[in-house]
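Note that one protein chain is taken out, while the other chains of the complex remain in position.
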Amino acid sequence: MPELGKYAVHVLSSYGLSLALLVGIVAVSLVRSRSVKARLEALEKQDG
Amino acid sequence: MSLWEYANPKKFMSFTAPILPVVTVAALVCLVSGLVWGFFFTPEDYRQGSTVKIFYIHVPSALMAINAWFMMLVASLIWLIRRHHVSALAAKAAAPVGIVMTLIALVTGAIWGQPMWGTWWAWDPRLTSFLILFLFYLGYVALWAAIDDPDTAADLTSVLCIVGSVFAVLSRYAVNFWNQGLHQGASLSMDAEENVADIFWYPALVAIAGFVLLFIALVLLRTRTEIRLRRIRALETRARRS
Amino acid sequence: MIALLLRDLRLAVRAGGGFGLGLAFFLIVVVLVPFGVGPEAEILSRIAPGILWVASLLAALLSLDRIFALDYEDGALALIATSPLPLEGAAFVKALAHWITTGLPLTLAAPALGFLLNLKPDAYWFLFISLALGTPALSMIGTFGAALTVGLRRGGLLMSLLVLPLYVPTLIFGAETVRRGAEGLTTTTPLVMVAGITAGVFAFLPFATAAALRINLR
Partner (left out) sequence: MGMELVVTDLGCARGGVPLLQGVNFRLHEGEALVLRGANGIGKTTLLRTLAGLQPPLGGTIDCPEDQSAYASHADGIKAQLTVRENLDFWASVHGTEVHEGVFQAFDLVELRDRFAGTLSAGQKRRLGLARLGVIGRKILFLDEPTVSLDRFSVKLFADFLKEQHLAKGGIAVIATHIDLGLEAPEIDLEPFRAAYDAGGSSDEAFL
């Protein structure tokens, strides 16, 4: 672990928050994509 | 096969299906390597100490926040002129990603500036302009949500995006005028790299590539979802009418 | 075009409380501030330019969603769209009517309210000038926002969210003009910017407003 000195809180918090936000948007997008894909396949099966 | 062929939703779906995983992997590789390299293997900056490491997230996200809006502007123009559904849906898909990028830029910018400014939020012109950009994004997403008919929604949001872009640029300079800069200046503007030594530079480029690729992957994923949603709506309408 | 302007002004006077509504709201906001901020003259006089400008912003915003909503519901908008009156002209006239009923009285009354906030003596002139040049832009931008959200459910709330960010440049330069005027500094740059924004807004936004109206009338 690199020596972060007195600003360790700053660096870790900004990295942590940013990664959390990134993981958040990725997760939301993936979940939404999967549920919509399932809905579409169900509709197409029923339709087809 | 001209570029406009890919504006056809079905072709777009088949074309992007193989691309999405590739872009996603590339994004992860660049992101991880860029951030790890920047976080672990760069010396401290003699003035700012370790906070300079925040640079590897703040600059890429700030760049993406602005370019996301620019991409939405281009997509809106394409929709208004060529009436290609995919570009309208791509703009709709990109907005939330733009919001996240703006939030990251705001958070990291505020934290990075705390030691210098002594407060967790300072009305620094560059940070404030991201706050304003955040408001523009909110308005854009809210307008999409408020309209049922997809075509009307695409038209109105495109008009808002075009008008909003002019005012965003205007606000950028108004904010500058309003509070003389506290910020470190364009720490990575392509031409003036005066205050960032080379060794900081390379990981930053990799991190930027990572953010750009991540943005593209997310937009492709979300656009495909939007296209599927439209297809569901179309199938349901047709079923109801037949 | 003039007919539409006269009709709107007559309607505003007869139905919408006319000139008083925006003015009353402006007065209330300005009077409320000292209760919130405290009566120290020193503080009030420093924030007076900002308060007066933000209050005029909110007063303009208040009466915006009625601009097109009434005409949309009773079908007048569709009839205007099919009349020889171009929608761009109608948009311009609607903004002008809104300015006359809210922006103008605001500009005239603001200096009087400056006293409540202990505004510095030499700032009054700049307050008047900046509002006179800036409030028309508020009306035109607001008219664009109203056109975007006409016919939408909860359009009024959404419109405020869309319009307020667009107000930022005018607010910054307007308030800055008054602040510099108060300190006796040169105010040419911000004042020129306020006027420039208003000119630009009236040159371009009628077309965007008309486009939004056509889309919503479809």
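Here are a few things to note about the model shown:
For reference, chains read A, B and C in written order, and residue numbers begin at 1 within each chain.
In this text, contacts are C-beta pairs under 8 Å (C-beta built on N, C-alpha and C of every residue); 3 or more make two chains touch, one makes a residue touch a chain.
These figures come from a predicted structure and were not determined experimentally.
Judged over the whole assembly, touch between the missing chain and the shown ones holds for B, C. Set against the missing chain, the residues C:32, C:79 or C:185 yield one that touches it, C:79.
Contact with the omitted chain, checked across B:9, B:49 or B:164, is made by B:9. Even with one chain removed from view, subunit C keeps its contact list with that chain: residues 2-4, 7, 10-11, 14-15, 71, 73-85, 217-218. In the full complex, the hidden chain is touched by subunit B at residues 8-10, 85, 149-151, 227, 230-231, 233-235, 237-238, 241-242.
The criterion applied here is as follows: only the chains that are shown with their structure count from here on.
Between A-B and B-C, more C-beta contact pairs are found at A-B.
Centres computed as Cα averages put subunit A at a distance of 41 Å from subunit C. Each chain gets one centre point, the mean of its Cα atoms, and the points for subunit A and subunit B are 15 Å apart.
Averaged C-alpha coordinates give centres for subunit B and subunit C that are 32 Å from one another.
Residues of subunit B in contact with at least two other chains: none.
Residue positions of subunit C in touch with at least two other chains are not found. Within the complex formed with subunit B, the subunit C residues making contact are 144, 148-149, 152-155, 158, 161-162, 164-166, 168-169, 172-173, 176, 189-190, 193, 197, 204-205, 208, 211-212, 215-216, 218.
The touching residues of subunit B, when paired with subunit C in their complex, are 132, 135-136, 138-139, 142-143, 146-147, 152, 155-156, 159-160, 162-164, 166-167, 170-171, 174-175, 177-178. Of all the residues in subunit A, the ones that touch subunit B in their complex are 1-8, 10-11, 13-15, 17-18, 21-22, 24-26, 28-30, 32-33, 36-37, 39-40, 43-44, 47.
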